[in-house]
Structures are given as C-alpha cells and as structure tokens.
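One chain of protein is taken out of this complex; the other chains stay put.
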Amino acid sequence: MMMTQGPWMLALSASPKWLESLVERLFAYLPAWLTSSLAPTEVADFIVWPLIQIGVMLVVVLTAVAYLTLAERKVSAWIQVRVGPNRTGPLGLLQPAADGIKLLIKEDVIPFKADKTVFTLAPIISMVCAFIVLAVLPYGPHYASITNINIGLLFILSVSSVGVLGIILGGWASNSKYPLLGALRSSAQMVSYEAAIGLTIVSALIFTRTFSMQGIVEAQRSLGIWFVLFLFPSFIVFLISVVAETNRAPFDLAEAESELVGGFHTEYSGFRFSIFFIAEYANMVVVSAIGATLYLGGWYVPGMDWVAARLPEAYREAALTLMGVTAFAIKCGAILYLFIWMRWTFPRYRYDQLMELGWKWLMPAALANIALTATIFIVGKELGLVRSAGGVLQMDWQGKLFFTLAGLLSMFPILALLNAINRNSKSFNLRAQRTTIPVSTRKVKLSPGVKAA
Amino acid sequence: MNAIPLVTHHTETLFDSEQMVLSMGPQHPSTHGVLRVILKLDGERVVDLDCDIGYLHRGAEKIFENRLYPMIAPYFDRLDYIAAVSNGLLYVETVEKAMGLEVPPRAQYLRVILTELNRLSSHLLWLATHALDIGGFTVFLYAFREREEILKIFENFFGARLTCHAFRIGGMTYDAYPEFEAQVRAFCDLFPKRLEEYETLLNENRIWLGRTVGIGIISAEDAISLGLTGAPLRGSGVDYDVRKTDPYECYADLEFDIPIGENGDTFDRYLVRMEEMRQSRRIIMQALDRLPDGPVMGKVPKVIRVPAGEVYHSIEGPKGELGLYLVSDGGTKPYRLRMRPASFVNLGALRKMAVGSLVSDVVAVIGSLDIVLGEIDR
Amino acid sequence: MSDETKPAPEGQPSAADAEREAKVAAAKAKAAAAKAAGESVAAPAESAPAQATPTDADKEAKIAAAKAKAAAAKAAREAAGDGGDAPKPAPAKAPAKAAAKAPAKKEVAPAYAEIKDDAFIAALRASFQDDIKEAVTSNGQQIVRVVPERARDLLWYLRYDAAIRFDMLTDVTAAHYPERKAFEVVYQLYSIPENRRLRVKAELPEDQPIYTVSDIWTAANWLEREAYDMFGIVFEGHPDLRRILLPEGWVGFPLRKEYPVEYRHNEWVAENLNILEIPEGADLTGKFD
Amino acid sequence: MLLVGWEAVFFWMLTLVALFAAVFTVSARNPVHCALFLISTLIAKGALFLLLRAEFVAGAQILVYVGGILVLFLFVLMLVNTRSEVENPFNRQDKVGAFIAALVGLAILGAVTYTQQRGGFFKTKPSADRMAIENAKPDPNAPAGVISADTETLGVTLYTRAVLPFEIASVLLLMAIVGSVLLARDRRQEETYD
Partner (left out) sequence: MMTFLALAASWAARQASEPSLMERYVQGLKEVDASKFLVLSAIIFSLGMGGVLIRRNIIVIFMSVELMLSAANLNFIAFARYWQTQGGLYAYNGHVMTIFVIVVAAAEAALGLGLLLALYRNRETIAADEINLLKW
C-alpha cells in the first residue's frame, strides 16, 4: 500500500496553497502523544491516510447499500410491469432516506420476557460482521483498497461465519416460538452453505495461489485473463451457494411469510429492524464483491494497462484508479442484478428441498470441482503450459486456451456425478417421476346430456 | 380422530414435546380469509389437521326464510364474494326453474358471457394467491393486472367490481352498454398472450414443480366419495362438469371442452384451471358471436310466488358445483333455501390431502383447493 | 305466470310434458324455443318501419301481456284459496303450476306427481316394498321418500348394489316441519356414469336420531355435522359429531322454525361478547354503547 | 521475539479482553451469555495469534471454532434451554472445586515465573540479524500478491512432515461424524433401521 512517494505527497504537491495550510492546522489538532512517537511521514501513512480512505469507503459503500434497496424495488417493479417508487424526491431517489427516517421514527419494541442485552446485541453483531469485511475488499489499484492483509479471503470467510451468530441470537432473544424456528432454520441453512462457499474458494485458490485480495487481482492482471474461464463450474456453485448464504431469493425460507410469520426478525421493529435489513444488504454487496474479485478479475479489465500506457505520466495513476474502481462497481452491480432478478422470478424452496440442494448437490459439486481443477493444474504443469515464477503464474496463450477448455469441459463429469448421487431422490428428478408433465390436459368432448364416459 | 384441544401453547422447549400444536390462526397470511387450521406437528411433518371454520357465519339460510324472493338475490353476491355473478345466476335460475319462467335468449347469452368472465376473474385471483403462497410474487402481480381488465368491464356493466348484481328473476335489469362487446372482444384477444406469460414463468420452473408435483395427491375414488367438485375432482381424472352433464342457460349449443388431469396432485389442479381459463375465453368468443338482440327481461308477475314443491338446481361455479335446494310452500318467501357450497365440501378433503406432508405443503394444498370463506361459512 | 302470447306466433313448440324423460331434452327444447323466439322477435322489428319507433308493435304486445297477467294472477289466487285444505300429508300445496304453455287451457300439474313409468324406480320399490313410502317427482326431479330406519340401507343399496350406481353424494341437508313435529333429512345423490340425479328424503320425528352415512360417502362427514349444528339432528355413528359453524358452547339450533330471527339474549353471546343485560322494551337498532 | 511499541499496546489490550471474558464465561448465570463470552475470548485469542505472526491459524481458529463449534453450542442451548439454570449456576462442591483450580493455577504460574527468575531460558536475546529480519518493515515494492510466509510454510509442513497426524485427524473426524449421526437418531428412525 505504501508508494515510494506517499500518496499524500502527490496530493500536496499538486494542491493549492490554502490546502497546505489546512493540512498543517489539521496536523496540529492530532493528539500530542500520537504524533510524538512517530515520524511525520509515518503519521501521514498510518493514521491520516487510512482515515481518509475509510471515510470515503464508508460514504460510498453505505450509499451503495442504501440505493441497493431502491434498486431492488425499481428492478422488481420493472419485472412486474409496474413503476417502482418515484414519489420521494426526483425519480424516487430519496426513497432510501425516507425508509431510513421512517424506521428511525418507528417505536422500538422489546418483547416482554426477551433477554434485553442479547436482543440489542444480535443486530449489532450481524451488522458489524457485514461491515468489517469492507476493509479488505480491493476497490481499485494501489491505494483504492484500505488494507491488503495477506490472508484476506480467510479473514472474510471467518468474519462471515461469525455473522451467523447475529441471526441465532436474534431469534433466540425474542423468546417466542416462531422466531426461534426461523432462527434455527436460517442458521442451519447458512452454516451448510458456508461450507459449500469455502470449498469453491479452495478450488479458486489453485490459480490465485494467494489469499490476499489484491494478490488475486494481480494474478489475474499478470495473466491478462479472468479466472471465470478457468473455473466456470465453481463460479456457478459459488453463485448459488452465495445466494443461499445471504438468505435471499428462492432460499429466503427464514422469513417466508406464508409459514413462519416473519422468521427471526418478527419481534424486531424500528431502528433494530433496519440494522438487520442493512446487514442483509451489506452482506449481499460484500458477497458479490468477493465473487467479482475471485472470478471476474476485481478491478482489472484486460485493456486497462494498454490505455494507461497511452496517457501522460502524471495522470497514469489517477486514470488507472478511476478505471479500476468503475470496473469493480460494474461487476458488483452485475452480480447484484442477478440476485434481484432471481428473487422476483423463482418461487420459494421448501426447507427440506433447500437442505437437500445444499448437501446433496452443491457440496459434492464443490468437492468434485476441487479434485478436477487440481488434476487439470497438475496436467497443465507437466505439459509445461504454466510456470510459477516467484509465486505468480505465467502462462502463454496455449496454456490459457488449454485451461479454459478444461474448465468448461469439467462441467460434464461434475453433472454426471451429481446425477449419480441424486438418481433416486424423489423431489428433484421430476422428469423420471412424472412420465409426461401434461401441459395440455386430455380434453374431453362431451356432448351435452349424453352419459359421461 | 378425536377433537384436538383448541389452544395448547404449553411447550417452552422445542425438544421435549413429541408433538407441537401449531395453530395457523384466522388471520394467517396464507389462509384465504378467516380459516383457522390446527396442525399437530411432529417436527416438520403434519400428524393431524383440523379446520376451525365459522368465523364468517352470517346465518344466511335463516335470513332467506324471512325475505321475499326478489330481496334474497343481493345476499348471494356476498356469499362467494369472488364469484358473485355466478352465485347470482344460481339463485335466479333456481327460482326460474321452480316457476318455469322463460328467459329471453339475449339475456341467456349475456348471462353466460358474464358468468364466464367472472370465472376468469376468480381463476386469476386463485392463480395470484396460489403463486404468492409458494413465493412467486411476480405471477401475483401479472394475474391481478389481467383481473383488473375484467373488473373494469364489470364496473361498466354492473356498477360494482366485486358484489355485482344485474340478474333478476326472469332475465336481467339492464341491457349491455354500447361498448360492452368491443371491450370484451379486446380482452379476449389480449388474454391468450398473457396466459402464455404465466405458463412460461411457472410450467417449466423447477422450483414450482418441486413445490407442487406430488403434493396433496387424491385418487379419483377418494375424490368422488369426498364429494369434491370442480377443478379438484377433474384434477384426479373424473369427467364431471355441470355445464356439460346438466346444461343450463345456453351452454347446450356452445362448443367447449373439459380439461382432465391424471395424478390428482396440486400441479394437475393448476393445469386444469389454466386450461379452464382458455375454455372460458372460447365460450365467451362463441357467445359474443351468437349474441341475439331482443328484450333482456322476460314476463314476470309483479308478486313472485313460487308454486309449492321443491327443486334442486346446480351450476358449475369457479370453485366447483354450486347447488341450491329450494322448498317452497307456494308463499312469497321460500320455506327452506339450502345452498350447497363447493369450497365447504372441498375443504373437507384438506385433511385427507395434507396429513403426512410438511407445513409448507399444507399452504400449497389450501391454495390449490381455491376456497373462499364467505361461501364456506354462509 | 302463463306465457305471453306473441303477436305472430309460428307454431309454438308443444310444451314439455310434465314428466321430462331426460332433463337435457327439455334444455334442448328450451334452447330451440329461445332460438325461435329470437327470430320471431327479430322478425316484427324488421317488418316495422326501420326508423319509426317500433313502439306500436310493442304497445299491442304489452296490452296483451297485461291482460294475460291479470288472468293468471286471478287464477293463482283461486288456486291458493282451495289449495289450503288439501288433505295430503305433504305441506300445503298451491296446485297452480305454470307448466301449461297452451294459453287457452290452464292445466295445473300437481306439485308432486307420482312416478309411474320408470323402470329403475319400479325395481327400487319392488326391493324395498313398504319402506319406500312414495316415489314422486317435483319440477321434473325424482324424489324417493323412505322410512328413516331403512334410509341407510336404501342409500347403501343405491351406492353399491343398484342398477344405477349413485357414487356421488352431492348434499345432505334437512328441513324442519314444526306442524308435523318432524325433520325431513334430504340426501341429494348423483350418479356420474349414468348422469342422473335422485333425491332420497327421510321424515324423522324431532327427537329421534338417524344413522350416519359418512362411512359410505366421506363427504357426509362435514355435511352431517352442519345439519346437526343447524337443526340438532343426531347422526348415530358419526366419527366426530360436534358443531362446525357455530362456536362450541352455542345453545340452540338456529335453523329450526321456532328459533326467532331477530336478536335474542343467548348464553354464549352474553358470556363471550359480554353484551350487557338488555332492558325490556329497548329498541335494538344497534345502539349498544 | 519481542513485541515492542504498538504491538505491546495491542497485546495488553487483548489480554485484558481475553481474561475478562474468560472469567465471565465461567461465572455467567445464563448459559447463552457464557457462550457469548467464550466467543469473545476466542476472538481475542485469534487476534493474539495475529500478533504472533500466525495468520492462517488465527483465521482457522475463528472460522472453525467460533463459526462452527460455538454455533453448534448455541443450537443445542436453544433446543434444551431449561429455565432451572438461572437460580444457582454452581454445584454443591463449588468451594472445593475453586480451591483445586486455584491451586493448579498457582502451581503453573510458579513454574513459569521460577524459570523466568533463574535467568529463564526466555532471557536469551535472539541474534541481531534474526531480529532485523523479524522487525523489518514489509518491502513496499514487493508484488502485493506474494503469499504470506506463514501460510505457505504451514501448508508445506502439514503435507510433508505432518502427513501421518493429518490422516489420523481425518479418520477421527470421520468417526465423529458417524458417531453423531448414530446418536441423533430418534426412536422412530431406530425402529425402521434395526
């Protein structure tokens, strides 16, 4: 993250006079014990600059999450041939603000015998876990991502597994039968699908060869190709289990109104409910960011370096960052659109079908995928198509072609395996169970009054 | 099965009680109206089920015995408030049959067109709420968009969207408004494309199949002995449609078919109703082409006295066979007027279909039976 | 009541005879009549001057109709008068029945005409001799009256061993006749293969139970529970005979004739809806504050 | 192995959190609160591992321990949460138990401080160049993607020198799965299978 020439130096050198005096005055405000022990450059690098980054990131991501709710309602309206919210503010753009204020004003009810501390703690846990992960995501090249710890992906997995606790405690603390059932159901679902996500990420690590998020993007940048081509089946398994992990779309059984009225957040109202609500959408954003980084090349777009090379020296860095951030945003948006699209077209799974899909379909697919990708990689290494120099892969076009083909072809053995596993499971091979699904039923031409057949 | 104690929320831990009594109460989102289903659960599986109805009981049959014949007609729109037109038709036809009145042909054709339109709007509402219970929110909004077209036509014709009332004993009060035929024809041209939209969303949808195929299966013999009528009966493969076996109005000379299912599960009932919608549209088109002109009100005496005797008359309502048993003593008020509601008998079959399945299947089966509480509780 | 005479009737189709062989034949006749009427009405409209209002043709038709109606009303009143003292056990019947289509002769078909020439009914009577009190038809529908004790056997026979299998029980209901202190339990049967309806009625004294048929047709389970709920008829052998529509503790059976229609003070209502004691003579127009 | 400066500050903060939560894990009345405090101790320990440059183990600890085992604990707690616990969480021999535990604790502490006093074997300072390697700032120009030394070497040792225990662990886990499935069967399923 540290540039030879601190990013703030770059900013300072190009900035007008009044800005420098402002920085000096700001510098004076910092507490004495903080600045005394560190050299000025260190202070700038380790305190001022991260604060600025965190501030920008929070503002950007929070508005993104807020407007995601609006986007969901607009897209669902568009799917259902109606017009989404357009009353509040120009074109309905202030709708998230309106929702926020409404939820703030609403009275915050705590059920009678509920466990106060745990009741208030639950939404906080799930929201904090959703937001910690934002620090690690690679929004853009060097200093557009806040930190670059070298176990980025493992960190994200462990934090999201702690997120499950928020839901369990939320359900348990509201001390009534329906939320408890909802909490048990959704936590069991999240735990089992998290295992599936972990396995798909393992199969992706074979090519990325590092946990750190920036490292993954660098790997795809150095190869000049997105990993979705090499790891196509694992990308599909990742998408499905990610949708299930965030309790959305066809898997949103936790808050299935038709059976358990409201699921684990039945008893929550007012501000606490909005925290759960924001946590769910933040989880969605985080998960789509991981998908974008791991499979769709994070902020890297193939033609990027070529364009940056054309620009004059001073603007190269800024242009790279701009392109990176927009590419990342577009990819996340694409995956989020998929989330929303899925939600409004598919009906809901039943609970046992949902668990069966998790354990008998996605888990074996992920395991088989790891084995297949590993063998393909070894074969590629033997054939000399891929060399690893200093921890980063090098591949020429034959290697890329070979791995892409292998990636796509490995879909079929996996499907064969899944078919073998689920041959006799009743609810899913519907074709075999129903010889013909009679779309047009047998029409009986009964002449009036004559005895029926 | 003996009577299940109504309210037993005693278990505080989930684990120790072998069976948990869950009451899908009168105000549950997926029971269509004020129906309370008491489920005895073993974990997720339904061990026993008892329907607690009567929340909407208005003592209709008692009121009928104290009202003059013309005054009873509006009550019938409030019984099955989703298919008000066909209820009205049932009552009016029964009295005409008892008195032997002749309804002018134009009134007959108009009545058939309006009842079939009402069947379409009732089936669309069924599709909407059925899909909503299983999670398909988009189908809900598509179906209501079409239903809105029909309700506009009703509003122009009857002046009311839900409790429509224009059928009088002996014919109809007012004739069709000028643009009636044009609007109905426009709707009929538009409707097949919209049906395709629903079917692309649902027929090949793996999750929809997973939730409806093989759920709430009922065999043909059980269906007949349970007295099921309408789509649930035809879904199990029994060819029984009152419009064909005992034609009334002018159904005798209209060409239409009856869809028959094979396996009697929720998916077959869904297919049967979708096909019925197509057939209704076909009926409407034929009836529009042959709409004769002439008076819409037959010869009816000032004071309507039904001659002594009794009559049982039934029509094919959207929910099943609606029957009316009229015993008259020659006076101006019916001695006994008993309505045989289709959803009341169909709901009786819920226990046989849903016991042994999961909680979310009970919701799907209730949706596929298409019950209306106004008609059940009378 | 009688059909209006048309200004230019072309060969009125002969009225369907009293005992219609196949209901559907009547329906076809009616449909034919409808078509004929359609043309006839259309004919005079064309013949009348296109633009001139066709009122004069209608005016004559109206006058004729009014006269015919007056005559019919007078006939109906006389019939009601002499019908009152009919000795027949069936309820007071006004014989006037507008079956006759022929304008001139007013031939009144009796409400309940004896079934004579039906093979199936004859076979039925043969096998049940005196238990079937009578087999009549009303408004073209066949009714069989049976002694309540043998009702279940007759229904079993009709369901399983009869020539025409009535496999569907459409309805079980009852009617209360206080003057004879009896209920009439009505079973509406329908045979899907033969497409034929039959109504079996059993006249049951008020306090005497009748045997259930819910083991023959499962549909009867809920229908009998409703009959019990509304009339208090006890169906012996019913697996779960308890009120279905009214709340558990409700006192009284609403559909009995002596049960008054307007609001009356009732234990369940007082206990559960805690409506205060109503002072005598208070007007019950909905003011319960 | 000296944590100096900011690392020391973090170390002391984390030890406070860990100790505080450990005490409450043992003494909380409501079992769910015990679980929550246990979770906080484990997370504090995970952070301590990071200080000790053991990144992979820190991640694994939180992922498996907190995300897996404690979720299981909460599951079971919710299934059988009896109210009786709230009255007196401690059993009859609570005095004796506390005394024994304190005794053992003191014994271990004595051993540790004793070795510390006698010129304990921790005293020896690591060689100068070793220290330089340890506390060197990360080289700014190194490609960001290089895998952290810790995870790589751990992976290698796990699959080369520690293969036998690795296989034994997998067999152990298999046995645990089969055992828990067998235990979780209720009467009805048992009849059908036996």
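A, B, C and D label the chains in the order they appear, each numbered from 1.
Following the convention adopted for this analysis, a contact is a pair of C-beta atoms (placed from the backbone, for glycine too) under 8 Å apart; a residue touches a chain by one contact, two chains touch by 3 or more.
Keep in mind that what you see is a predicted model, and the values were worked out from it rather than measured.
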| item | value |
| --- | --- |
| Touching residues (missing chain, whole complex) on chain D | 1-4, 7-8, 11-12, 15, 18-19, 22-23, 25-26, 31, 34-35, 38, 41-42, 45, 48-49, 52-54, 56-57, 60-61, 64-65, 68-69, 72-73, 76-77, 79-80, 82, 84-85, 88-94, 96-98, 100-102, 104-105, 108-109, 112-113, 115-116, 120, 122, 124, 126-127, 130-131, 134, 150, 153-154, 157-158, 161-162, 165, 169, 172-173, 175-177, 179-180, 183-184, 186 |
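The definition used in the following text is that only the chains that are shown with their structure count from here on.
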| item | value |
| --- | --- |
| Chain pair showing more contacts of the two, A-D and B-C | B-C |
| Chain occupying the most central position, where position means C-alpha average | B |
| Furthest chain, CA centroid comparison against chain A | C |
| Chain centre separation in whole Å, for chain D relative to chain A (CA means) | 28 |
| Interchain centroid distance [CA atoms averaged], chain B/chain C, Å | 23 |
| Touching two or more other chains - residues of chain A | 180, 184, 448-449, 452 |
| Sites on chain B at which at least two other chains make contact | 14, 239-240, 245-247, 252 |
| List of chain C residues in touch with chain B within their complex | 1, 3-4, 23-24, 27-28, 30-31, 33-35, 37-38, 41-42, 45, 65, 69, 72-73, 76, 80, 83, 91-99, 111-112, 138-139, 141, 143, 167-171, 173, 175-176, 186, 188, 192, 195, 197, 199, 216-223, 226, 230, 239-240, 242-247, 254-255, 259, 261 |
| Residues of chain A that touch chain B when the two form their complex | 76, 79-82, 177, 180-181, 184, 250, 256-259, 261, 344-353, 426-428, 430, 433-434, 437-446, 448-449, 452-453 |
| Sites on chain D touched by chain A in the complex | 5, 30, 32-33, 36, 39, 43, 46, 55-56, 58-60, 62-63, 66-68, 70-71, 74-75, 77-78, 81, 140-141, 143-148, 151 |
